[in-house]
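Only one protein chain is missing from this complex, and each of the others stays in its spot.
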Amino acid sequence: MKTNRIIVLAALLLAITVCLAFAEQTIIQYDCIPNYANWGGVTKAYQKKTGVQIPPDMKGSSATMAALEAEKKNPKADCAYYSGAIGFQAATKGLHEPYKPKGWEKIPAGLKDPNGTWWTVHSAHVAILVNTSALKGKPVPHSFEDLLKPIYKGMIVYDDPRIHGTGFTFVSGINAVLGGGKDLKAGFDYLKKLDANILKYAKENSYNELLRGEIPIWINADGNGLKAKNVDKAPIEIVIPAEGTLTMPLVMGLVKGAPHKEEAKKYLDWLLTDEAQHLMAESYFQPVMPVKLEASLQAKFPPKSAYAKAKVLPLDQLAAQADGIKKRWEKEIEGGR
Amino acid sequence: MLTPDSHITAPSIFSVRKRRQLAPLLLCVPLLLLLLVLLVWPLAHLFQQSLLLTDAPTAGITLRNYLEIAAVPRYRHALLWSLELSLAVAAASTLICVAPAWLFTRYQFHGKLVMRGILTLPMTFAGMIVGFLMVILLGRTGFIPQMFERLTGTPFLSGVGYQFPGLILAYLYFEFPRATLTLESALNKLDSRLEQAARSLGANRWQVFRLVVLPAIWPALISTFAVTFSVSLGSFGVLLVLSIRRFTLLPLEIFTQYIAPPTDQGIAAAMSLTLLTVALVTGYGLRRVAQRMGVTHA
Partner (left out) sequence: MPKKAGFIFCLVVTVALMAMILLPLVVVVLGSCINASLLGLSTDLWSGSRHDIFDFSAFGYIFENYSDWALFSLELAIACVAICLLIAVPAGYALARHPFPGSGLVEELVLMPLSLPGITLSMGLLATYGELRGPLLVLAGHLLYTIPFMLKVVTATLRSFDVGRLETAARSLGASFPQRLFLVVLPNLRHAMMVGSLLVFAVSWGEFNVSFLLNRGRPQTFPAVLYDTYTNQSIQISSAATTIFLAIVIPAVIAIQWFGGRDSVEVEQGA
């Protein structure tokens, strides 16, 4: 019958195209969000240079770690990108293979693991990103304290810390910024109060929603805000809170059992070259390597004085407390009724 | 060549009957195999997982996971709100779908084909997609508020998408088409002679509907309700996107267990099976009610 013959032909086509589809050169990087730290541009540049494709991957830091754990016996990813503490946690879980990319020596000691299970590629700070036109006349907040004002009700978003690393850094670090003690009470009290103004705890990257004003205030990396303002020309103001902020190293690691190990190593090497680091700087993330930036580019970064009160949190401590903090956040903030 | 009416000696009858019972079974073997591998075995495995504690897998069988669903406020609320939401959506869908179902089965007109096609379209969308459509239409900078702003200066309905009306609308979007089709099939089965008889006795359309059709389709309405209820119970994509504050649904809790570490597989399994049981029991229970009302319907 005609229909049956078509079906059989189609099934054959399936077999052939499946084989063809896998012929391309690819590296899989978990957490490769195009609009975060301009991974879209960085991976495109690498593809232009070498022909190797690195497709976008929308997993947040914690989701990446969960995926790597689930795939331990049959890894699909070659490398992974995380916010500092989560990357540290993943490395301690043995999910990474030690590797020291070219230029290793130049990375400052505190920003890498001595054995090479993780290292920083760039860093950013937690900041308040404001879409001024979406505020519709309301004053721009200048501190974390300002965010508690009722006029911002339903306007603030930060990422779900159980999924995204930046959100986690904010949630775990706000305590230190506000001068709280070891029990993290100050931080969680603040988050509880902030909850009244929250629109939602974003489970996905909200860059575009910030751009179009769907989300007027986003607590996220300053680099993303600067890119939105200077590259995408949106009415964004980047506020470094008056109380201070958190320095967030963003780290990568080579996945244990990576399917395309050699290619991945070349890619990781390239990410530390001047070319790649400069690209990241153009997206306003602080490169970890000592790269010379043009004066005009340097000028667009907020002045060093704004970061005077930036706190650096010990990654090992954060990593150890990570699960506990997430559970506590879930219980006290998200589950708070 | 054997015919059903052939009279043959005893041993041959034996083999005829056996062959006749065997053959259809053989035709079903691939299907049965698939069922076993994809449905029965996984559900059994899930059941086993729900009886073990994830952080103490060798501790033996326990009902703690199920008890935790009732004990932990978050999960308890998730279950209750799932039930409430699904009931509301099922009721609303069943109510809304009567008009279109009636229209498609009792009248002929141009464009019916296209209309029915459009009606079935939302059923191919996943919940997540519908959630995004809701944000696009009724988010803070949604299409509708922006239109209102253009026309009147104030963005009405801005942000409604992130609140309960938005949630319900989104669910209705992909549930009422299913309800309409279910009801349509029941209406098709109705014997139109009853209606014609009523008409010939002088009843107008509304009376016919109220006194003849409605009582006859009650069972159909009930099974429409049951199907819509079961499907809504399992849908979490919409809430994943809308992320309504201080609100959660049981399927979303299950999903979060898997994408946000650390994963508690025991609880996830227990929650999944609880959801399944509620859907099955409701569906079965409602179907029995419908059957007892007389008219059986596929």
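Assorted remarks:
By letter and in written order, the chains are A and B; residue numbering begins at 1 in each of them.
Here is the rule we use: a contact is a pair of C-beta atoms (placed from the backbone, for glycine too) under 8 Å apart; a residue touches a chain by one contact, two chains touch by 3 or more.
Predicted, not measured: the structure shown is a model, and the values here were computed from it.
Which of A:Glu145, A:Glu204, A:Glu237 or A:Glu330 touches the hidden chain is settled by the complete complex: it is A:Glu204. Residues of chain A in touch with the missing chain: 1, 3-4, 7-8, 10-11, 13-14, 17-18, 21, 24, 26, 28, 33-35, 55-56, 58, 67, 70-71, 73-74, 76-77, 133-134, 204-205, 207-208, 211-213, 232-233.
Mapped onto chain B, the interface with the missing chain covers residues 1, 3-4, 20-21, 23-25, 27-28, 30-32, 34-35, 37-43, 45-46, 49, 96, 99-100, 102-104, 107, 109, 113-129, 132-134, 136-137, 141, 143, 146, 150, 173, 176-178, 181-182, 184-185, 188, 204-206, 209, 226-227, 230-231, 233-237, 241, 251, 254-255, 258, 265, 268-269, 272-273, 275-276, 279-280, 283, 298.
The working rule: only the chains that are shown with their structure count from here on.
Centre-to-centre separation of chain A and chain B, using mean CA positions: 38 Å. The residues of chain B lying in touch with chain A in their complex are 73-74, 77, 135, 139-141, 159, 162, 240, 242-246, 256, 258-263. Of all residues in chain A, only 62-63, 65-66, 69, 134, 154, 160, 162-163, 198-203, 212-216, 323, 326, 331, 335-337 touch chain B in the complex they form.
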